[in-house]
Structures are given as C-alpha cells and as structure tokens.
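Here we show just some of the chains, and they stay where they sit in the whole.
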C-alpha cells in the first residue's frame, strides 16, 4: 500500500461522501473483503478522485452520467447525487445531466434516475 | 415540427460538431430515415444540448462519460472528444474523465476509450 | 414545443398506459423535472409511439424486447407488459417474446422478466 495515497483517499472520501457514508461502506464491506475497502479508498479516492485536472463538481457530474448509463448502479447513483450537492453542484445542474442522459442512455434509464434524484432531493429538505 | 427549435438545433449542432460532422450525419442517415435526422437535430440538439443549465464543456464531458460507459458507442465517443476540444475542453480534462471512468465503467472500457482519444488527439496536431 | 405533437402524445400515452399510469408518471416526475415529463409526452409518445408504420401491438412487443435486454428497466418492463395486454397482445405473445430473449439477452434476463410478467398477469386476474 502507498500510505500517503491511502490517507489522501480517506480525506477525499470524507470530502465527497461525508463521514457518514464513508463509515457505512467501511463497516459493511470490511467484514467480507477489507482489501476491497482499502482499494476503493486508495485507488478510487486517493489516486483518481483526488486528482485536480477537473474540479470536484465536474467529477461528480461525470460519475452521475456513468451511473445513469450503467442503469443498475442505483446505490452509487444516490450516493453521488448526494455528493454532487455536497461539493457545490445545484439541483439544476444534476437535472441537466440526467436530461442529457435521456439521449445517450435512453429514456428508461433517465426516468429511473430522476426517481432516485427526487428521493435524494426530498431527503435534503 | 417546432421550427424555431429545429433551427436552434442546427446552430448548436454546428457549434458542437462543426459543419463537417453535422453534414456527414445528415447525408448518411437522411437516405435511410430523415425523421431520425430531424429528431436528432430538433430534440437532441435543439431541445437538450442547447440548454444552458450546464455549460457546453461540462455537457461534452458527461456525454463522453456516457459513451465510455456504454463501451460500444465508438463513433459517438470520437465525435464528442473532438467536440469537447472544439468547445474549449483541454486534452487533460478529457483524460481526467477517462481515468475516472476506469473506476465506474471498468479498465477495459477506459483502455479502449484512451485508444480512441489518442487517435483524435493525433489528428488534431 | 410543438403543441399538436404534445397533444397527440397525451392521447397516445393514455391509449398505451391508461390514464392511471400516465398521471402517476406526471405527478412523480413533474416536481423534479417537468421538462422531462413534457419531453416524454412530446417525443416518446407524440413523435415516436404515435407513428403508424407498425401497429401498437408490435410496438409494445419490441419495447418489451428492449427492456428485457437492458435487464434493469424493471418498472418500464412491467408498464409495457401491462400496456401490451391493454392494446390487444395475448399473454402467449408476450411469453413468446420473453422466450426469444432467452437467446439474445441471456437466460438470467429472461428469467427475471418472466417473474415480472407473472406479477403483471396475476394482477390482471
């Protein structure tokens, strides 16, 4: 393990998802595969999401686009809509990405994503 | 048809893909299904891509994310990497999106997308 | 907006999904993105599903095939199995499409689709 990268990952995980979501993931998956948790932190957050070539807002929007296109990654879609709001995206910017996804990922995927967005937006009020 | 929207679509199509790509698509697909071409222009470009809630640079990056996630939309991926550069994204910003997609769409999809990006970047020099 | 197309879309939406499903969608998604609802009605139903080059029964069967192939579009699959019955498809015709999908979309997708079909068929009795 690259320890500096792991620690940066922990910091970025907290910045994106908040302490709460990060801890929930660590607790849930550590039992079945602690290496996967470490890898998510070191690679997903420490190596990739910590990069500065695009800002965190843009990064969250492209992750949302990917989750909508996959079509089945609903827990990740919800977590990243929440994260997008947390790092400063407006609801309108998220809605714009989902509308654009109607063209590329199909209207069924977009429709299901709007339902997820509605749930997250409702919880934030 | 909503004529004002269609004309806005033509303008946005030209702004994103240039006259060349727009004309090639119109010529190629008009013979087999002119309604699909009209729908792409009026709806895809006039209704969706012309919206201003996110800027064109961000819009192109989320479309790229979606194409990488689909994994097979190679002509669209190439066209939108080209478009992203045209509307002001840097190569580095595009590369950042592809790196992030390695996490969500898998390393094989990212790898194939980097090959497409390399071809587009090489043609631009 | 092309108002004539939007109104045709409302009529086709009602013909396919019934007033009930149409209203539920409008109510659920209007709050988060009314433009997406309008687009679904104008484009999905007014422009595409209203076309007469194939009859509504065939149209519903190809939509079902697409939902089974996507594999995750379960709410849409249920709504279109219901719609297929409404526009005159028999249960047997729907079953034939799901069987054929076992070959193209894989037996897991077909199996999950049969479970959805069973639920819709059971509710109709």
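Per-chain residue numbering starts at 1, and chain names A, B and C are given in the order in which the chains are listed.
Operating definition for what follows: contacts are C-beta pairs under 8 Å (C-beta built on N, C-alpha and C of every residue); 3 or more make two chains touch, one makes a residue touch a chain.
Nothing here was measured: the structure is a model prediction, and the numbers come from that model.
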| item | value |
| --- | --- |
| Given 3 visible subunits, total identical subunits the whole complex contains | 6 |
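Convention: only the chains that are shown with their structure count from here on.
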| item | value |
| --- | --- |
| Euclidean distance of C-alpha centroids - subunit B vs subunit C, Å | 28 |
| Subunit A-subunit B separation of Cα centroids, rounded to whole Å | 23 |
| Residues of subunit C whose C-beta touches two or more other chains | 39 |
| Residues of subunit C touching subunit A in the complex | 25, 28-29, 31-33, 35-36, 39-40, 44, 67, 70-73, 75-76 |
| Footprint of subunit A on subunit B - complex, ascending | 43-44, 48-49, 51, 53-54, 58-59, 61-70, 73, 76, 92-93, 95-97, 99-105 |
| Residues on subunit B engaged by subunit C in the complex (per definition of touch) | 1-2, 39, 43, 47 |
